[in-house]
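All protein chains but one are shown at their positions in the complex.
Here is chain A:
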Amino acid sequence: MSDNSAGSTAAERGLKGADETFASFEERDVGFVRRAQAFLHRFPTSIPFIVLLIGIVIFSIAAPGKFLAPFNFSLILQQVTIIAILGVAQTLIILTAGIDLSVGAIMILASVVMGRTAVVYGVPVEIAFPLGLICGLACGLVNGIIVTMLRLPPFIVTLGTWSIFGALNVWYSRSETIRSQDMQEAAPFLQWTGTIIKPYDFFSKTLGLDWVFLKGWVLTYGSIVMLLVALAVWYILNKTAFGRHVYATGDDPDAARLAGINTNRTLIGVYALAGFICAIAAWVLIGRIGGVSPQAGQTANLDSITAVVIGGTSLFGGRGSIIGTLVGALIVGVFRNGLALSGLELLWQDFAVGVLIIVAVTIDQWIRKLSA
């Protein structure tokens, strides 16, 4: 507003010389750091993508030729499939500010139910496979019911059921392995997720497309199952009322309850769905190792939490995404594979993953400060 602008009144003329700016917030620090923080606050999913990119660049230099090859990338994809699926289940739980220490145990139990029922007891796979899925669902339901009905912290409940499901696994499996060949004979369907597909051959043969960039890629149906599971859960979280209830319950359960959300039902639904997804991970596991090993997956629960945390989902609930978890699992896979190809010992791989976890949570806290 200037002095000689049209329409100024006599009263305004009386304020001549006074500060003429409107009320505004003080811009203290508009440096790069502040702008980065604001950007990350608006697009939190970009963090894992940036870390993934940095990892890829580092290992392309550290292991030239070997790391940056299509085959190696598809290998990493195969290696992270199981953890990514378990990570999707874990994301659901962590979004409700919970944690599930039993995901690995549910997966092993479900795989033993599928494999042993079909191979050792000779039950048709049409029954054995759904039985395994139901087993996972039931385990999840047990977790959900105990968490809501007994009002116990999820950490305690799943710490308990981790042991319980683990004991059931030893009891039902008798700690006996089922070999790949026996599985092949009795229930090849359970190995289907391990079937190899070469996208280049597929496109060139069926569609006559010479997509050179697909040469060298070797995928399994397990990777496609992973993408489908992630897509389904992404849809549930973002496009359905249940999904909104999950976020609301995790962000502030009291407010969610006041808003008319049945938080108990939401929680039970989340745990049951997570258990079901673990059973799908069991199917993918059988595909990967060919048979059933009751010993496998000892660290799967912690690995899944690692993928979720590195993927930017907040352990305090209400904030995070499925795509973040997928990228988080990929980051772990890229670092482990890259460090191995660079010739580093396993202990340094563990070291790097540990650093990644702490960095991820630090960034989460830091960008939260902006909203505080």
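One rule holds in what follows: a residue touches a chain if its C-beta (ideal position, glycine included) is under 8 Å from a C-beta of that chain, and two chains touch if they have at least 3 such contacts; residues count from 1.
Rule of thumb we're sticking to: contacts and distances are computed from a predicted model.
Of the names listed as "Archease", "4Fe-4S ferredoxin-type domain-containing protein", "Fructose transport system substrate-binding protein" or "Exosortase A", the one that matches the UniProt record for the absent chain is "Fructose transport system substrate-binding protein". Residue A:Ser180 is the one among A:Thr148, A:Ser180 or A:Ser204 that touches the chain missing from this view. For the chain left out of this panel, the touching residue among A:Ile127, A:Leu346 or A:Val359 is A:Leu346.
Within the complete assembly, A:Gly166 is the residue of A:Gly166, A:Gly269 or A:Gly328 that touches the hidden chain. Seen across the whole complex, the unshown chain contacts chain A at 66, 72, 75, 78-79, 82, 166-167, 169-170, 174-181, 194, 196, 218, 285, 288-291, 293-298, 337, 340-341, 343, 345-347.
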